[in-house]
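Please read through the structure below; I'll follow up with questions.
Excluded from the complex is one protein chain; the other protein chains are retained at their positions.
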Amino acid sequence: MKTRMSDIPRKCLYLGILAFALLLPWLPLGGSSNYLLRILTTATLYMVLALGLNIVPGFNGLLDLGYVGFYGIGAYTAGLLTLHYNVSFWIIVPLAALNGAIWGILLGAPTLRLTGDYFAIVTFGFSELVVLVIRNELWLTRGPMGLPGIAPPSVFGHPLTQDWEYFYLIIFLLLIVLFVVTRLEDSRIGRAWYSIREDEIAAQCSGVNLIQYKVTAFAISAAIGGAGGAFYANWFKFIHPDMFKFWESILILCLIVFGGLGSIVGTMLGALALIPLTELLRVVLPQNLFSGRYLIYGVVLVLMMRLRPDGLLPFVRFQQNKARRAQKRLAPTGNGE
Amino acid sequence: MENLLGMSSLFLQQLVNGLTLGGVYALIAVGYTMVYGVIELINFAHGEIYMLGAFLAYTMVTVFGIPFFAAIPLTIMICACFGILLDFIAYRPLRRAPRLAALITAIGMSIFLQNLALLIWGGQIRSYPRAVLPKAFFQNAFVVGDITMTWLQIFILAVTVVFMFILHLIIHRTQVGTAMRAISQDKVTSALMGISVNRVISFTFAIGSAMGAMAGILVGLYYNAIFPYMGYNAGIKAFAAAVLGGIGSVPGAMLGGGVLGIAEVFGAGYLASEYRDGISYAVMILVILFKPSGLIGKPILEKV
Partner (left out) sequence: MKKVLYFLLVFGMAIGTGWAADTVKIPVASPFTGQLASFGEGVKNAALLKAEEVNAAGGINGKKVEILLEDELCDPKEAATVATKLANNKEISIVIGHLCSSATLAALPIYRDAKLPAISPASTNVNICKMSPFYFRNVYKDDFQGTFLARYIDRVKGYKKVAVFYEVNDYSMGLMGAFMKEAVKLGIQILGTEAYTAETTDFKPQLTKFKMMKPDAIFIPGYAPQGTLIISQAASLGMKVGVFGADGLDDAIMLENPDAEGLFVTTPFLPDQAGPAAAGFIKAYTKKYGVEPNWFAANTYDAVGMAVAAIKAVGQDRVKIQQWLLSINTKENAYEGVTGKTYFDENGDCLKDAYIKVVKDGKWVGAEKQMM
């Protein structure tokens, strides 16, 4: 892995993007700069979330429709700890990630033996249950009243207020997650995951403990979701059960498939393309054509999948017969093959 | 004694409510499960066909003045053609693509159709004008003690049963039905045996969409609410019902719809109404945990 030819230009590209991101708030854009920063902060947050989700369907080949449940758990963990105990943001993020991971293990351990879409629908049911609990347990979450007035995070005693400060914060979070995910990808665990994705039975025969590796993947994915939720709560300073509806899971899934399932750079590119798209359409389309915004959004999804069914930057790790890989990607148990 | 009577009539009334709801779920779920059976695609846009069914019948009745019972077959035919078109435009080019690409296409189509409906019909909630509907729909078919059942409820249950029966005949007694079952077993071998796979898939979409359109009309009638996003929630529930029954299996979808409808109604009626959906999802999760391939689904064989 170390001698991959593309490594050096890739690193340069990463550094270039990072430098550009750090410079971005200081470009002379006048009044629109905060608007732009807000959109890019949202896009970066979704990059983090997408990188987390990618571990399960991308690396392991399991369809997860309940990712937003962990995101919501993280956000409420952070929101409640900030409001009631005024815990520092830097302690909250790991705690929220830990809470996400715990629920990931609790959900994953009994359900990860399920195959294909049965697993998907159980994760969906789980995320709906999370939202229902948030909505109905008023004593804990204030339910539909939401949690307003969450204190902003502070860095060395300085509370963050400016849009660029949050942008830097989420870039920092992204870098950490990116580091974790790329290291995982190249590790023993990552290789075990790929083997599970490509052929579960072959992996098992080669000594991969399926449940153990799948639960690990699910827990790490949930932890990243939880951390993303923690940032979200402290950035928005207000959380509400409606923010964690099923649609969010679908959206994040769209990002990773749009960008290239399993590919880290592709996943990030997917978020960077799709999240600002709705705002771009808002600015470009004429005022009275607001229903055109999501109309076009839908068409973009359909066209993109038609033109590049493997996503913007397809995952290329094994030089295999493309069609075979495509067939096997989400049917690890060989459904009728 | 009176208390006991009250309790049993409450139970029976809830059962009637649950069966009606379950019948509606089953009608939508069949569309999901059939498409899934042949091409293993979760057709997210199916809920939108259901919505279009409700809207088309509404437009025919209000704008063109077509009698209600003539609008039903017309709508079903249009929606069946629409299902074929949907497959042709969106899914056929992706037959060899990764499964998730087709899923995202389905989501894209779903968003597109919702907003198209919003553009055409606006966001206002609409309902079938009562003047065009048979009066009997809103009269009680029978009242026993505290239990009431309207003719509309009976109509819904009857239509569900008749449609399911027709579907059963199509799948098990016709050539195209046999072809559908063959494709769901093995697409490649079916093609080698001389089955025109794409044509059979088109037919599946047509049948599934016809059922969806009928469900849309019935729900529009029963709940008096037609709006561009009605397909979304109903679609999710119906999909859950399809999986609960064992995805790919038509009797499974019926059973799943029934179980989900009854679980939901009894959950709301006897347990906590604020956890209504939660109860049905919890039932679903438990069933899947103990029967990992749904109620009547075939266990997926692992082959090396």
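Which chain is which? They are A and B, in the order written, and residues in each are numbered from 1.
Please note the rule applied: contacts are C-beta pairs under 8 Å (C-beta built on N, C-alpha and C of every residue); 3 or more make two chains touch, one makes a residue touch a chain.
Computed from a predicted structure; not experimentally measured.
**Q** Would you mind spotting which of A:Lys11, A:His158 or A:Arg282 touches the chain that isn't drawn?
**A** With A:Lys11, A:His158 or A:Arg282 as choices, the missing chain is touched by A:Arg282.
**Q** Please pick, from A:Asn136, A:Thr182 or A:Gln204, the residue that touches the omitted chain in the full complex.
**A** That would be A:Asn136, which touches the missing chain.
**Q** I'm checking contacts with the chain that's been left out. Which of A:Pro94, A:Pro110 or A:Gly149 qualifies?
**A** If we include the chain that is not displayed, A:Gly149 is the one touching it.
**Q** Mind listing the chain A residues that contact the chain we can't see here?
**A** Within chain A, the residues that touch the unshown chain are 13, 16-17, 20, 27, 29-36, 38-39, 42, 135-136, 143-146, 148-149, 161, 163, 236-238, 240, 242-243, 272-273, 276, 278-280, 282-284, 287-288, 290-291, 293-294.
**Q** Residues on chain B that touch the omitted chain in the whole complex?
**A** With respect to the unshown chain, the touching residues of chain B are 6, 9-10, 13-14, 17-18, 21, 115, 118, 122-125, 127, 129-130, 138, 140, 143, 146, 148, 150, 152, 219, 223-225, 227-230, 232-233, 264-269, 272-274, 276-277.
The definition used in the following text is that only the chains that are shown with their structure count from here on.
**Q** Taking each chain's centre as its mean C-alpha position, how far apart are chain A and chain B in Å?
**A** 31
**Q** So in the complex, the part of chain B that touches chain A is made up of which residues?
**A** Contacts found on chain B: 36, 40, 42, 90, 93-94, 96-105, 107-116, 118-119, 185-187, 236, 239-240, 243-244, 247, 272, 274-275, 277-278, 281-282, 284-285, 288-289, 292-294, 300, 302-304.
**Q** Quick check on the complex: what are the chain A residues that touch chain B?
**A** Interface residues on chain A, with respect to chain B: 57, 63, 110-111, 113-118, 121-122, 124-126, 128-129, 132-133, 135-136, 200-202, 246, 250, 253-254, 257-258, 261, 291-295, 297-302, 305-306, 309-311, 323, 326, 329-331, 333-337.
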